[in-house]
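Following: one structure in structure tokens, then a few remarks.
With one protein chain held back, the other chains of the complex are shown just where they sit.
The chains carry the letters A and B, assigned in the order they are written, with residues numbered from 1 in each.
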Amino acid sequence: MLRSVLRITAVAGLIVASVSSSACAQRDGASGTLVIATGADVSIPVPGVEQNQTNWQVTNLLFLRLAELGPTLSTVGDKDFVPMLARSWKRRDSVTVVFDLDRRALWHDGAPVTSRDVVFTFERARQVSDLATATQRIASVTADGPNRVVFRFTHVYAEQLYDATYHLMIIPEHLLARIPQDSIASSEFGKHPVGNGPFRWVRRVPDQVTELAAFERFFLGKPKLDRVYFRVARAPDARLNLLLSGEADVTELLSWAAVQRLDGNQEFSIIPVPSPTITYALFNQKAPGDRTRPHPILADVRVRRALVLALDRPVMLRAVYGPYAVGNDGPVPQAFAWVEEPGHNAIRTDTSAARRLLADAGWTDHDGDGTLDKDGKPLELTINSPNASPQRPLFAQQMQERWRQLGIKASVQLLDGPVWVQRRDAGQFDIDMSNANLDPTPSGWRNSWSCETAGKPRQNVGSYCDPAIDSLLRVANTSRDVVPVYRQILKHIREDAPAVFLSAPANVVAVHRRFATRPLRSDMIWLGLREWSIAPGLQLPRDRVRGN
Amino acid sequence: MIRWLLLRTGQALVTLAVALVILFFLMRLVPGEPLAPGATERPPSQEEIARFRRRYCLDCPLPVQFANFVTRAIKGDLGTSIHYPGRPVTQLIRERLPWTLLLGGTALLLNFTVGLLLGVWQAVRKGTRVDRVLSSISLVGYAIPSFWLGMVLVWIFAIKVHWLPSAGISEPTLAGESLLVRIGDVARHLVLPALTLSVVSIAATMRYQRNAMIEVLRLDYIRTARAKGLSESIVIRRHAWRNALFPVLTLFGLWLPILVTGSVFVEYVFAWSGLGLLATEAIGGRDYPLLMGTAILVSSMIVFGGWLTDVGYMVLDPRVRHR
Partner (left out) sequence: MTTAFAPSIDNAFSSREARIGAFVLILIVLLAIVLPWVLPDPAVQCLPCGSLPPSLHHPFGTDLLGRDVLSRVAGGARISLSVALISVILSVVLGGLIGTVAGYAGGWVDSLIMRGVDGALAIPRLFVLLLVLAMVRPIPLWLLILVLGTTGWFGVSRIVRGEALRVKHELYVQAAEALGARGHRIILRHLLPNTAGPLLVAATLGVGDVILLEAGLSFLGLGIQPPTPSWGGMIQDSRDYFFTRPWTSIFPGLAIVVTVLAVSLIGDAMRDRFDPRNA
């Protein structure tokens, strides 16, 4: 009986299915629809307002910068950049750059993009703490006529053009001048943003979908896709289901398990993209919850090194990521692996050396209970990990097991996102399973590994401080040949072992084969979307659907 | 009859008041300080917690607190969400409630039509193998975790054969299509979650209908009907089932809590944006106002459902009316 019920409903479903697909086929004229399955909802896609990943991706389709990083993603010098809102730029002197705007550039409401918008954007960036920090080396931005802007920098350094472009997506003065920065989120503009990018805002159904459409008058040419949908599915397997059932075309951040499920599927290509992400287990230098005292166990560099040496990291990361990650020995993601010396491979596993280091530091099993101890105290540590991450709990459990073999008692605490962040920010942890999306430049290391930011929430939460690194960072800040300096910093970090650097994973993307894609950029995966297209013969019914 | 109605209504109000008192004391367990500043899944800020405590007057004397809580609940003012910054809880609930009602209603319909038929069949074949096997099968349905069943159904119907969508309420690319197409689209999305929800809950309906029917079949008038020489199928269809249906109506009241609970898991698996999913999202963001609002609404629905059942029962069943 149950089976016959199933059959009846399935047949009903089929009838409905055929109705809807025949209705689609009647429409014609458009050339492509892309449905992106994404894990987080879009909130307020306005530069400088919200930072979550999907929101940032949509913001990047709606708003342009003056220039973009070139294919190498190098942030150093002036050459490797690609014109966007700025048609060209030239140097007046070593601290002044002049940008000429593209006169054809328009806002989605039809108004032209002018130098006043750029000046306004910089003024607003000053009011947003993240952006203010990121652009602190820009002294001033002034308009010189409607289509020319002049950037002045505080001093000579290698990444001036990067600072002037990367963090400043230009926002419309004529629409935002009267809305204070902190009420943008609740304003009409926050609900229907007006940008200058290749795609314009259509609508958003909270927790379901956000729809964008091609901006017909985009000055660099109308995008070949007509519609882009960001479809929300929180669980990773639900996103994959959307792909496999034909409801979505693309998804990113695939786990290894997901890639295995797509194995042998002819409809999708798997593209590993070098990502700006690193995964690491951060040691707290200070006592949990009390940043005035050193950590009773982890303040000792010998213990930290022993903990690192005990782990066969290449094996561990294979269990988690399969072939889709590389080992790193320092805060180096795949996106700027250029900073590592070519051929460098410092990942070392040596359990006997680890035992020796621990013994040197006074940790031996005096009472014979299987756990190392010192002055009557056992070597016990807690590893905090967010429970929602598919990878980090796996790493944590592997670390736990390996350290146990050395006589170290580690317990894993899986916490909800908010609680995990709270403990992390408050320094209430021994070891924190961290995951960072870095800016495409090593200069961002200042945030996580300098004395200046020690103990600051969201930055250097492990209170790691080595004055030598700070002075090297200062050298890098004013140097034109920064790469050797960065390599020295890496060497210091390796010796100090402030964390176990576990992996630099790739961002694994699955794309339906009917799309002709462009190379995906590691830090902004959908940035090249305006050049994606579908060959006419490969179109699905939904590619011909015109939305409202 | 009027007197009975008043009495029953009064009783419902008392029940609701008691439920509110319980929720009120649960709410007072909310800690006084923010739990987690600045996360990706945005947790409440100091200010929001303070607003929550002010709104429910958590620092006032107890009776004032309670009066405040009740008046606001009655006025339908449930505060502002934390997880969805700036959105009033009532508005969020209003957006999501229709979808839960649609899912629950469809599941209920499926459950009742199939469950009642099977229950009658069991009663007629009481004690036979069919009866026992059907009972066992319905219990298997109850024993399957709904989330697990949902995952299996998605695998079969959405991924192996592309008959039905895997998740969500509607296909976003069809937004520009005609109303008919969009209704059909929602119907397709509805099939799997509704099926899951009814499979895991059909056992109770079958059992109830079976027992009610067995009882009716024992009554004198059925014996008379049989003695008159009417065929067994006519006896059952014309005489017995009609009367066995009334007691089953009471099931409706029992059903609401089960549907609400079931929908939390089913909505999660199918990303069906209803109240249940709203509640699980509220958990992630420690959204006390939203959770409290959902709980108040659900409790009121259950009390109202019980009242409606009794009243409906009375209107429909002449035996009760004249008592």
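We take it that contacts are C-beta pairs under 8 Å (C-beta built on N, C-alpha and C of every residue); 3 or more make two chains touch, one makes a residue touch a chain.
Predicted model only: the values in this text are computed from it and were never measured.
Touch with the chain omitted from the figure is made, among B:V140, B:V161, B:I234 or B:L316, by B:V140. Across B:V18, B:L62, B:L109 or B:I234, the single residue that touches the chain missing here is B:V18. Check B:L153, B:A240 or B:A282 against the missing chain and you find that the one touching it is B:A282. One of B:N68, B:N211 or B:T250 touches the chain omitted from the figure, and that residue is B:N211.
Within the complete assembly, residues 235-237, 240, 255, 257-258, 260-261, 315-316, 319, 387-388, 390, 393-394, 397-398, 400-401, 412-416, 419 of chain A touch the chain that is not shown.
Taking the whole complex into account, chain B touches the unshown chain at residues 11, 14-23, 26-27, 29-31, 132, 135-136, 139-140, 142-148, 151, 155, 159, 203, 207, 211, 214-215, 257, 260-261, 264-265, 268, 279-280, 282-283, 286-288, 291-292, 294-295, 298-299, 302-303, 306.
As a working rule, only the chains that are shown with their structure count from here on.
In this assembly, the C-alpha centroid of chain A lies 40 Å from the C-alpha centroid of chain B. Within the complex formed with chain A, the residues of chain B that make contact are 35-43, 84-86, 95, 110, 114, 118, 134, 137, 141, 154, 157-159, 162-178, 180-181, 184-185, 187-188, 191, 195, 199, 271, 273, 277, 281, 284-286. In the complex of the two chains, the chain A residues touching chain B come out as 1-2, 5-6, 9-10, 12-14, 16-17, 19-20, 23-24, 33, 35, 40, 52, 185-186, 203, 205-209, 211, 227, 229, 231-235, 238, 241-242, 244-247, 416-422, 425, 457-458, 542, 545-548.
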